[in-house]
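Here you go, one structure.
Rather than the whole complex, this shows some of its chains in their spots.
A and B are the chain letters, set down in written order, and residue numbers restart from 1 in every chain.
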Amino acid sequence: MSHTLGEIAEAIGAELHGEPGHAITGVAALSSARSDQLTFLGNSRWTRHLSATRAGAVILRHNDLGGCPVNALVAGDPYVAYIKAARLLHPEPVAAPGIDARAVVSPRARISATASVGPCAVIGEGAVLEDGVVIGAGCVVGDNARIGRHTRLVANVTICHGVVLGERVLIHPGAVIGADGFGLAREHDRWLKIPQLGGVIVHDDVEIGANTAVDRGALEDTVIEEGVKIDNLVQIGHNTHIGAHTAIAGCAVIAGSVTIGRRCMIGGAAALAGHIEIADDVVITGQSGVPNSIREAGVYSGGIAAVDNRTWLRNMVRFRQLDDMARRIRALEERTPAVGKRKKRASRSGRRTDRRK
Amino acid sequence: MSHTLGEIAEAIGAELHGEPGHAITGVAALSSARSDQLTFLGNSRWTRHLSATRAGAVILRHNDLGGCPVNALVAGDPYVAYIKAARLLHPEPVAAPGIDARAVVSPRARISATASVGPCAVIGEGAVLEDGVVIGAGCVVGDNARIGRHTRLVANVTICHGVVLGERVLIHPGAVIGADGFGLAREHDRWLKIPQLGGVIVHDDVEIGANTAVDRGALEDTVIEEGVKIDNLVQIGHNTHIGAHTAIAGCAVIAGSVTIGRRCMIGGAAALAGHIEIADDVVITGQSGVPNSIREAGVYSGGIAAVDNRTWLRNMVRFRQLDDMARRIRALEERTPAVGKRKKRASRSGRRTDRRK
């Protein structure tokens, strides 16, 4: 796979300063790119490395053009332009259409002639694979599941019965879509399993990471809207609804019946309690616990970051005394005569505390 | 699958007010149920929706009977009655007995004639599948594992060698039961692997979620007692013992050699340190870290819930000054003459602090 700089400039909408016929076969880092490779300068922190590059061409901002010793592609956002070039030069592998002889496909499944089904994949009764679908080795697609055009299950993915995937969805190995939600009711000290009768609807252009689990709904469906990106080892509980273009980083856990807005960013290992709502454009930083709804866009954080163990132990002891410390401050304030300006500050402080209660 | 209201009333122990011959084919939510569907009113918050329902029947409390425009089934606990009806109307799919031609079964495995083994499942030497066992597509059952009656592995489940599963156990896709525990000893700056020679014993009526891992014991067994329910992506370390009817929510991590009592509830993403004991009837809320044993029933919590990032940053700085703040309060108390009633309060407060140290 090779493209000329002229082709690349046109494809990514950049302005070429150099040899249009120069052939590029791939992308690499600024410091290691060879003369048949393309690189980029995204951040002026790296400008000092520019003069030493041996890349075939560098994508950069107009400001950095002067210092570039090789061909240059000028772009408003060099990183986005680089990504587009990388996608052009390294396209997703195309699987040969057809059903591998060692796949196991129900005679009552409906498989497009342009779909690809790998060895040891199992496709259930009534399942539908649309045009260009790629089912990798070892995947299991349950009865009556529907897989939209050009969706790809990489390998060892499990799609449970009746799950619906949109178009251009990409699901990484070990992910499980549509297992039963964790629905239990207590009766006489035992757990009664609540049948999980809903499904999972995954819209177009969603990506789901390795070993992530998305549960089916109890009665209604679990819904992942278009363009949502989910990292590895994430748990999505039943009946949860995730708004379009939200991104969820690794090991986050979203409990059941949560509604997340559009364009949110949920950090790694964050934990959202059940039955809450998160507004559009909310950013939750890594490992934050979210017990209640968040109604306004913004950045939210929780937890206590690590420090050296001795300091932490000392402050942990104090944390357990916090309520007592607050009472002692109040007692001191009551018995300390305040005068003039100081008095005002103290009472303002008191009001602020009350307001936060 | 269709049942009359008369049949349903009898099966779930409810009192029918309406047409015994009315046919019901499934369950649905109060707002969307059709005339051939059953719904329930579990919570008086939803009573205002009752008058508009078009369901075939509503399971409800006696108090709500007056406002019900359709057939009603009166039950003491409408939710539990609903679950029983749902299980009656939506039974687990029954797999056809027999070994799929594309399964790989050791000639030295012992498979009941009523067991079902799906395509691309692999059953090892000496493994035993009892009556009514269902092994889904892509599951691997290791040598000498024993699977009890009517236990079901949904798909792509791995049961390692020698693991013993009881009856009516349900294991969701991607779960791994009996991988080696994380047993290491240090010798000259390298890790020496401790052979993991124990097994895993899973008792009857246990449910294990998607991509959950339960490790085998080092010398003795890891034990999951009857009726335990484990959600997705949970880690259970080696030699851990989980008491009957305990429920563990998604992404919780239970380290090795932990003993958990009966009827506990462990919240999502909670983390229990190794070698601790948790009493019966303990509730640990989501994302709590538990470094020490908990000897008494009750609700336990940890962590710092998320707030807006600016407030959090400010309080995080203060958290690191907590020990200093406590010393400054003490210093203020020493130099502030306390009088009368206030003095008593301050000293009581001091005692409380000491007691908590």
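Please note the rule applied: contacts are C-beta pairs under 8 Å (C-beta built on N, C-alpha and C of every residue); 3 or more make two chains touch, one makes a residue touch a chain.
Quantities reported herein were computed from a predicted structural model and do not represent experimental measurements.
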Copy number of the whole complex, given 2 identical chains are placed, is what? 3
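To be clear about the criterion, only the chains that are shown with their structure count from here on.
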Centre to centre, by mean C-alpha position, how many angstrom separate chain A and chain B? 25
Which bits of chain B are touching chain A when the two form their complex? 26-29, 77, 79-80, 83-84, 86-87, 90, 93, 100, 102, 118-120, 136-138, 154-156, 170, 172-174, 207, 209-211, 227, 229, 231-233, 245, 247, 249-251, 263, 268-269, 286-287, 303-309, 312-313, 316, 319-320, 322-323, 325-326, 329, 332-333, 336-339, 342, 345-346, 349-350, 352-353, 356-357
Mind pulling up the chain A residues that touch chain B in the complex? 104, 120, 122, 138, 140, 142, 156, 158, 160-161, 174, 176, 179-180, 182, 184-185, 187, 189-195, 197, 211-213, 215, 219-220, 233, 235, 237, 251, 253, 255, 269, 271, 273, 284-285, 288-292, 294, 298-305, 307, 311, 314-315, 317-322, 324-325, 327-329, 331-332, 334-336
